[in-house]
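Quick one: this structure, given as structure tokens, is what I'll be asking you about.
All protein chains but one are shown in place.
Going by the order they are written in, the chains are A and B; count residues from 1 in each one.
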Amino acid sequence: MSGAILEVKDVSLSFKGIKALANLSFAVQQGEICALIGPNGAGKSSLLNVINGVYRANSGQIVFDGTPIDRPTPIGVARLGVGRTFQNNALFRRMSVLDNVLTGLTRLGHASVIEVAFRVGRHPAERRAFRERAEDIIAFLEIEAYRDAVVGRLPYGLQKRVELARALVASPKLLLLDEPMAGMNSDEKTELSRFIQDVNQELGATIVLIEHDVGVVMGLSHHVVVLDYGRKVGDGSPDEVRRNPDVIAAYLGTKH
Amino acid sequence: MLFFLNVLTSGLLAGLMYAMVAIGFVLIYKASGVFNFAQGSMVLFAALTFVTLNEHGLPFWAAFPLTIVVMIAGAVLIERLVLRPLVNRNPNTLFMATLGLSFVIEGLAQLLLGTDVHQLDLGIDDIPVSVLGLQISAFDLFASAIAVALVAVLAVLFSKTRMGISLRAVADDTLAAQSIGIRLPRIWRIVWSVSGFVALVAGLLWGARQGVQFSLSLVVLKAMPVLIIGGFSSIPGAIVGGLLVGATENLADIYIGPLVQGSVSTWFAYILAVGFLLIRPAGLFGESAIERV
Partner (left out) sequence: MSALVSSVQPANLARREGAPLVSLNRIAFVLALAAIYVVVPLIGNDYWLNSLVIPTVVMGLAGVGLNLLTGYAGLVSLGSAAFMSIGAFSAYNLLLRAPFLPLPLALIVAGFVAAAAGVIFGLPSLRIKGFYLSASTLGAQFFFEWLFTNFHWFSNNSMSLTISAPRLEFSGYNLTSPAGRYLLVVVTTGLLVWLARNIVNSRIGRDWMAIRDMDTAAAVAGIPIASRKLLAYGVSSFFCGIAGALWAFAYLGTADAHAFDLDKSFQILFIVIIGGSASLFGNFLGAAFIVLTPIVLDLIVLWWNLTDYVDQGSLTNLLRIIFGLIIILLLIKEPDGLSSLIGRLARRLAAWPLRI
């Protein structure tokens, strides 16, 4: 662990007067798995969208690797090495699995349209390197069998894995996972937990994930942040959070 | 100054006519999210049907309701044959289907009813009268009165009737509306019928002005910039957008036209509309939707 890779400082966000996030602050340490939990509508996805630059916060600051980012944009944040998956799968439905994964590498490409059109210059080498890298990740996530399948026709669980592959392929330093296990049965959850741990340990990516299954969260993560109505009500190790009375009241004690 | 005001008012009056076409479009877009490129061809079809009936000896009071019946039949056919098979498809697909539909309607109208230019006399002369020192055509005054009346009727229809409330429910949240038992095909038949009626009124007013002929269907191209400015789903937007486009287009034609060797009316409104959107991407009355991901 060598300091914070991500700091959220005093971030507030509102839609048409409704507060989604209220003066939220926390830090994610390098190399940890940090879970964001909280009831539906607590602002978890909105927070990821602010970190990604999809939403613009009304106030506050995001600090990445010690460098504050004034106006985060999706592309700028991606260039800093942040990968992301979405709550309701945001894959490119009409493209193949391989092509979906390859899009995650596009920002590393330099070949111009002319080089690409005539297949000269930097293009051939880049094409080969991208292809190899994508195949590696596809093999890592064990989806080789579906490499050429059109993504929109795959079952939900596999789609989640393709999305993870796309987020991983450019070797992100920080990976944001929005409910990666939603809709999975316990076997699938165990399997995906193993992948997430592998990503964390073997590929060395710091992970922030949103998850509803408290059992999975407590087993998987090093650090838990609890949100309720856009406020932070708990922040600490799984054990600390489990004992926090505010958290119990806000989240663990209530059924959702 | 007087000249300027005259140019301005004649532009505003033309704008009201654009707004009428735009309103028919807005009704359909609001209720079904369909970008109806065929609105212009519906104007042509309605006017041509009316004129043909009229020329075959039917008086106004008989030809008008009969044309309405034809437009309703058309709406039912369109819902059954085009919209229903395409339900839940990508909005672009539906838009392209209406583009195909506009070809079918234009072709049918001219194949069955002929390609001649028909004169249409609604009994109001196109003579200038003086209003507050401005020269305004009596026909334009009549047309704008009709337009205002039409909008008033629609407003009452939407706010007071059961039907109108269902329509607004669908426009607001299609899924929720369906779940409380509102049937979409019925809603579509109704909005396409109402749009057909609006097209008829617009077609008669335009047709009386410039003759009932193919170019009537091109009014959809005038309505596009109006819609871009006013927003595809706002009736007040269509009216304000129409007035704005009508006025600026006329002013540009008179004051800029001579500097650039000819009328700029084919494209000026588009440049205006795009420039406007660049400043206000959500349109005149629209609000930007929050993207949920």
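The definition used in the following text is that a residue touches a chain if its C-beta (ideal position, glycine included) is under 8 Å from a C-beta of that chain, and two chains touch if they have at least 3 such contacts.
Source: prediction; values computed, not measured.
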item: Option touching the unshown chain, where A:Met95, A:Ala182, A:Met218 or A:Ile248 are the choices; value: A:Met95
item: Residue among A:Asn58, A:Thr103 or A:Ser171 that touches the chain left out of view; value: A:Thr103
item: Sites on subunit A contacted by the missing partner chain, in the whole complex; value: 52, 54, 73-75, 77-79, 84, 86, 90-96, 98-100, 102-107, 109, 111, 113, 116-119, 123, 126-127, 130, 147-148, 166-167, 170
item: Interface with the undisplayed chain - residues on subunit B; value: 35, 81-82, 85-86, 89, 91-93, 95-97, 99-108, 110-111, 115, 221, 224-225, 227-228, 232, 260-262, 264, 266-267, 270-271, 273-274, 277-278, 281, 283, 291, 293
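Rule of thumb we're sticking to: only the chains that are shown with their structure count from here on.
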item: Whole-Å gap between the CA centroids of subunit A and subunit B; value: 47
